[in-house]
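The structure under discussion is supplied below as structure tokens; questions concerning it will follow.
Just one protein chain is left out here, and the rest sit where they should.
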Amino acid sequence: MNTAMPYRRSLRSLIALGVGAGVLSGCSSDSEPAASGGGDCASLEGETITIVVPYEPGGGYDSYTRLVAPYLEEEIGATIAVQNQPGAGGLLALNSLRAEDADGTKLAIMNGVGAGGSSIAGAEGADFALDDFTYIGRVASDPSLLVTSAAGEYQTFDDILAADEFRWGSTGPGAEDYVTSSLISAVFDIPGEVVTGFPGSGETELAVVQGSIDGMSGNLTSRRGAVEDGTQTPVLVVGEESPDWLSDDVPTVAELDTTEEQAELLDAHLALIELGRPFIGPPGMDEAATSCLRTAMAAAMENPELVQESEEQERELAFLPGDELEGLVQDLMDAPPAYSELLATLY
Amino acid sequence: MLSEAISGLTQVFQPLPLALMLLGVAIGFVVGILPGLGGAVTLALMLPFTFDMQPVEAFAFLLGMWVVTSTTGDITSVLFGVPGEATSAATVLDGHPMTKRGEGGRALGAVLFSSALGAVFGALVLALAIPVIRPVVLAFAPPEFFALTMLGLTFVVALSGKHLLKGFIMAAFGLLVALVGLDPQEGTQRYTFEQLYLWDGIGIVPLVVGLFGGAEVLQLMLSKRSIARAEPGATPEASLSGVGQGIRDVLHHWPLVIRSSAIGTGVGIVPGLGGSVAQFMAYGAAQQSSKTPEMFGKGAVEGVIASGAVNNAKDSGSLIPTIGFGIPGGAGSAVLLSAFLIVGLNPGEEMLTTSLDVTFSMIWVTVLANFIAVAAAFFVLKPLTKLTFISGPLLVPFLLLLLALGAYTASNSFADVLVMIVAAIVGVICIRYDWPRVPFLLAVVLGALAERYLFLSYSLFEWDWLTRPIVLAIAAVMVLAIVGPIVRRARARSRVRTAEQKSDVSA
Partner (left out) sequence: MAVPEQHESRRPSTGAVADVVLGLFMVAVFGWAFLEAADWSFKAALFPRIVTGLGFTVALLQVVQSLLRLARGRRAAADPTPATSPAGPIGPVPGAAPAEAVPQAAGTTSEDDVNEDDVEYVFQTAGARRWTEAVAWVTAFFVLLYVAGLFVTAPLFSFLYLRFAGRRTWVFCAIYAVVVGVVLYAAFELALGIPVPPGLFLD
């Protein structure tokens, strides 16, 4: 599968198609080997590294990977090809990553809540354990935001807690929106149901705006437009930190009053959310390659150009080094059984 | 609003946006012709290039590319019988038989010109919808979507042709195929045979490519003749001279163009339905209203016109919820949504007030890009049409590769190629033994959505949804769509009977 797109190269041929060179100057930087990372990259220099995106092109995972890839390419001095391999809600690509050569030429971006959660829950289709993989580094954290209809009766999280019957909307079991909203409902004993079957988060949002469901959970950054537009009311950040653009009145999970039992479950889930969207490699990856990739990624993620580009795209980066991710994974493996039992009902 | 419309136009008519639009049109042109490689995927691949662009430049580039793919996809459908896009399958049904008859030029002229008109119609609707865009989007909820899928399914009756019973069987089979995968409510695996590949269901692109393209390629291999009939009078030149005839056909059938465009725009608004449904609804409606429905599937120019117009109108339709609420109407507009964020625009209120000029520039781009593409297409018609007159075996390796690549690029998995092969076998059997293919495809596309929206409607509103006004209106249209042809058939039959009685008497 090394036929995938070295897209820096394709970009050049695109430009050759006839745009003024100046137009795209910002993204036509050179990709000649310039190994400046401190790691030992001898084995990867000049190679083609494929990063598999387990979803269709155009989604968040795809965009993040394509955003970071050129900068990583520069650090390693290799060609990076981004390849989409959708299937089984992202599990297919991760299952096949397990069997790939562990020489560092095949990586993937993982969906922490979706894929990691299925693994912890022991769900069908997830043939891997979280600690199987080699962790390179996290591209972005993936906090969720609970929102309600701006025209509805629930305008704060306390309103939801006091509800007689609260209806969440979601795409279906195992999806992030389903897991997070069911988990919050279970932990805080919110009466109501999760309506499943929406074809995508767009349709779920539409139902929230129309008021036919009371609320939903969704990717924090993707909610920004609707929140600023005033059609959706943010009520709770399911993540460690609240972003600048969100009003301080919106609490994070950690700021809620909880019993010890509740806190234990929420902490475990926050750890899963903290796992976010990491680049991972096959189990037991070659040590030199691992250290090369980790160092290169750490350097790439600090590149001011990348930081600026990510800000322009409103795609927040949240780098976390590979060894810290491993610690996080270990915490998750040691999570209280109550958590994995709860998750098992949601996948 | 008028000043914004003009400002939008002048912003497009700057050197840089124009150049970028031309580049986008060029890319979209090629992508559209190649089967499999779809507009949404290409948009995603091109997205990184827009990082440094101004909003109007970015949309000139992306929209220009996107709206053109469905136009040029029709070219492959007409000439080779292989759908260039999943949304161009209906064009195959009548466009390709016309090519075989040596009327490829006429078919292309008709499909391209009606595409351009469809684009204009869609853009007009989008422009007129701006003041009411938000209430319109809010009026559509799962019950309305369900009613629309049901309306789509009623066209099985029209599209089954003379074999109603077989049509129903194929439709049921299509619904069955649509059920493969994880069920949307509870995640139960249905008919997945323990294969992870099948969890997400059967891909529509490999299915369409195999179902329609497979049979045509096999036929070339069997007959070993050129695609177009080799007989005196049918030459590339004669075929090309039909282009003007095709354009006149479109003008002659202008109500059909408007109705098909309206169907395209309407279906485009609905998230999830999209072009693969819209084309067959427009095609079925064209067949129902035609004076010569029996010619459909054998090279009726009306079928070509309907499927051309619907495709380009639906793009504007799917922009309506994207602009109004940031909710994408389909895969392509989902990628466009990321482009909004990249260039720093917030879909929603902003697009209808402070950034209204950008919205108008988008509308202008959809119209301009289509006209440029159609004009460009007329220039390459000649070499392309000639291809249909060269010996069949020469085309076979090329077409087989198109089939394989068209299927494989859907999700970069060889399993897609297998799906395509199985679909091709189904297609060949259908043609050989006279079973209708179109109801099958229609049901595959609609089946999964129908189930989702039915359960959602019930979950959200219990049975109250049955009395929602739009649902009732759609139901009325459905009744008309079913009863109309039956009445017509019965009337025609009684006419035949009278004729028979007369001939009996005279005998």
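Order as written gives the chain letters A and B; numbering starts at 1 within each chain.
Everything that follows uses one rule, which is that a residue touches a chain if its C-beta (ideal position, glycine included) is under 8 Å from a C-beta of that chain, and two chains touch if they have at least 3 such contacts.
Please read these numbers as outputs of a predicted model, since none were measured by experiment.
Of the options B:Ala5, B:Met221, B:Ile258 or B:Ile470, the residue whose C-beta touches the omitted chain is B:Met221. Note on the undisplayed chain: of the listed residues B:Leu43, B:Leu175 or B:Val419, the one touching it is B:Leu175. The omitted chain makes contact with just one of the residues B:Ile269, B:Ile342, B:Val417 or B:Leu460: B:Val417.
Looking at chain B, the residues touching the absent chain are 37, 45, 97, 100-101, 161-166, 168-169, 172-173, 175-176, 179, 183, 185-186, 188, 190-191, 215-216, 218-219, 221-224, 229, 293-294, 298, 391, 393-394, 396-398, 400-401, 404-405, 408-409, 412, 414, 417, 421, 428-429, 431-435, 447, 451, 454-455, 485, 488-489, 492-493, 495-496, 499-500, 507.
Definition applied: only the chains that are shown with their structure count from here on.
Of all residues in chain A, those touching chain B in their complex are 1, 5, 7, 11, 14, 17-20, 23-27, 56-59, 62-63, 66-67, 83-89, 91-92, 95, 124-125, 171-174, 193, 195-200, 202-203, 205-207, 209-210, 212-213, 225-226, 228-231, 309, 312-314, 347.
Contact residues of chain B toward chain A in the complex are 16, 19-20, 23, 26-27, 40-41, 43-45, 47-49, 51-53, 137-138, 140-142, 182, 184-187, 189, 196-197, 199-200, 271-272, 321, 325-328, 331, 334-335, 338, 340-342, 344, 346-350, 411-413, 449, 452, 455-456, 459-461.
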